[in-house]
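Working notes for the structure below.
Missing here is one protein chain; the remaining ones are kept as they sit in the complex.
Up next, subunit A:
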Amino acid sequence: MRKTRYAAAAMAAAAALTLSACGGGDDASSSGESGDAGGEVVRIGIKFDQPGLGYNEGGSYSGFDVDVAKYVANELGYSEDQIEFVESPSANRENMLANDQVDMIFATYSITDTRKETVAFAGPYFIAGQDLLVPTDSDITGPEDLEGKNLCSVTGSTSAQKIKDQYPGVQLVEQPGYAECVTAMGGGQIDAVTTDDIILAGLAAQEANAGKFKVVGNTFSEEKYGVGLPQDSDQCEDINAAITKMIDEGDWEEALTANTEGADYSYNEDLNPPEPDDCA
């Protein structure tokens, strides 16, 4: 009896240890070399599930957000192995900054006035716009053609709300993620998927979707992607300088092209590359 009780306790302790190992936050303080930042780690919040922007493929991160983040971190004096990427889903971004779980966020983070009440922004580093992704042979050219058609977007997203407010004749399907929307469109029950153009381009550029879909290229909103910072951050100026440098030296253009390769997409050249806003 005694024995089984000890065994059970040991099992529970082992389970607790195993599970807590999943919690992350291991301090990777031993990175040998020390740059300007003195061996410290910068924690950057990115999306893990958006191909072409922030994507986690078995521990290696890729996408435009990731490339900009790496460039900026490098300019701030962090070497690549001093960057720790943390997943920051849309709904958690403000809290992660407020609770000091990340130092900065590059995660398709639109600068809005409501958000400015709780977080600070550097940038923008890209100006996206809401657009449509449609099958290659579709004749939809803009939101006006969607009357009575089935459109898919993500539950609770700005894009979904915009459609509800401005195009009430559209039949909107809301799914937990864009991948589900694209799968449903592949099945033929959905006529178009809507969100920011660069996110759509990233989806269309995925290997499994290559050649099946096209981005319409008729944007009907303006989303300024900024770098989310804690409200008391003093890094805004430096980050803006890094973004400007990245644009001037051509790395920005290169990163954008490389991450949307294979999708029939070109960014809005009237608005891009953007000029960073003044820091508050």
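Convention: a residue touches a chain if its C-beta (ideal position, glycine included) is under 8 Å from a C-beta of that chain, and two chains touch if they have at least 3 such contacts; residues count from 1.
Following the convention adopted for this analysis, contacts and distances are computed from a predicted model.
According to UniProt, the chain absent from the figure is "Amino acid ABC transporter permease", selected among "Molybdopterin-dependent oxidoreductase", "Amino acid ABC transporter permease", "Glycine--tRNA ligase beta subunit" or "Carbon monoxide dehydrogenase".
From the options A:157, A:221 or A:244, the residue with contact to the chain not on display is A:157. Contact with the chain that does not appear here is found for just one residue of A:56, A:171, A:218 or A:272, A:171. Interface residues of subunit A facing the missing partner chain: 90-91, 93-95, 114-115, 117-118, 150, 155-158, 160-161, 171-176, 180, 183-184, 186-190.
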